[in-house]
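Pasting a structure here, questions to come.
Let's look at subunit A:
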Amino acid sequence: MNAYAPILVLGAIAAAFAVGSVAMAALTGPKRYNRAKLDAYECGIEPTPQPTGGGRFPIKYYLTAMLFIVFDIEIVFLYPWAVSFDALGIFGLVEMVLFIATVFVAYAYVWRRGGLEWD
Partner candidate 1 sequence: MSFPLLTVTTVVPAVGAILTAALPPATNTRSRDRNKVVPLAFSLATLVLACVAIARFQPHGARFQLTENHSWISQFGIGYSVGVDGIAVVLILLTTVLVPFVMLASWHDADPVVDDSGTFERNRRTQGFFALILAVEAMVVLSFEATDVFLFYVFFEAMLIPMYFLIGGFGDRTKGEDAKQRSYAAVKFLLYNLLGGLVMLAAVIGLYTKTHTFDLVSITTSLQNGTLHFSPVVENALFLGFMFAFAVKAPLWPLHTWLPNAMGEATAGVAVLITAVVDKVGTYAMLRFCLQLFPQASKTFAPAILVLSVIGIIYGALLAVGQKDIKRLVAYASISHFGFIILGIFALTSQGQSGATLYMVNHGVSTAAWLLVAGFLMSRRGSRLIADYGGVQKVAPVLAGTFLIGGLAILSLPGLGPFVSEFLVLVGTFERYPALGIVATAGIVLAALYVLVLYQRTMTGPVKPGNEAVGDLKARELVVVAPLIALLLVLGIYPKPITDIVNPSVNQTLSQVGRTDPAPHVVNAIGGGQ
Partner candidate 2 sequence: MHQSVLLAAEDLSFFGRDPWWLVLLKAVFCFAFLVLTVLIAIVWERKVVAWMQLRIGPNRHGPWGMLQSLADGVKLALKEDLVVTAADKVVFVLAPIVSAMPAFMAFAVIPFGPADHEISIFGTRTTMQLTDLPVGILFILATASIGIYGIVLAGWASGSTYPLLGGLRSAAQMVSYEIAMGLSFAAVFLYAGSMSTSAIVDAQTHTWFAALLPVSFVVYLVSMVGETNRAPFDLPEAEGELVGGFNTEYSSLKFAMFMLAEYINMVTVSAVASVMFLGGWRAPWPITAFWAGANHGWWPMLWLIIKIQLLLFVFIWLRGTLPRLRYDQFMKLGWKVLIPVSLVWLVLVATVRALRNEGHNFGNVVLWVGGAVVVLVLLSVLFDMLRPKKDGAAGVPAGPAPFDPMAGGFPVPPMPGQQLPAVPRRPSRVENDQTTVPALKGDDGAY
C-alpha cells in the first residue's frame, strides 16, 4: 500500500467530519430571519459596501507577499541542499553561502528602503 494512502484516509475522515458538521449546523440551528442579522457586522454602524472580490487594502500586504515569495524560494533551494549537505562537501557550502549572500543583498536593500516597516 502506497505510503501516501494513509494520509488520504485521514484526510477523508477529516473532510467527512468538517463537511458533516458544517452541514449539521444548517439543520440543528434555528432559522429566524432578520435583515439586520444578514448585514455585514460593523459595530452597529451602516456597513461600508464592499466591492465584489474584496475591497481595497494597504499595499503593504502585496509587499509582504512578494518578500515571502522571495524567501520561500530561498527555502526551496535550502532544503534539498541541507538534506544532502554531507554529500556536497565544501563546494556545496560555498555555493549556498554565495546564494544566501545574494538574497541577503536584496534583503538589505528592502530593509534600508523601509520595505519592512509597518508604520
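The rule is simple: a contact is a pair of C-beta atoms (placed from the backbone, for glycine too) under 8 Å apart; a residue touches a chain by one contact, two chains touch by 3 or more; residues count from 1.
In picking the candidates, the idea was that all candidates are chains of the complex that A comes from, given by their letters.
Being a predicted model, the structure only gives us computed values, none of them experimental.
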Touching chain, any copy counted, for subunit A within the complex - options 1 or 2: 2
Contact set on subunit A toward candidate 2 in their complex: 1-7, 9-11, 13-15, 17-19, 21-22, 24-26, 28-32, 37-43, 47-50, 52-61, 64-65, 67-68, 71-72, 75, 78-79, 82-86, 89-90, 92-93, 96-97, 100, 104, 107, 111-114, 116-119
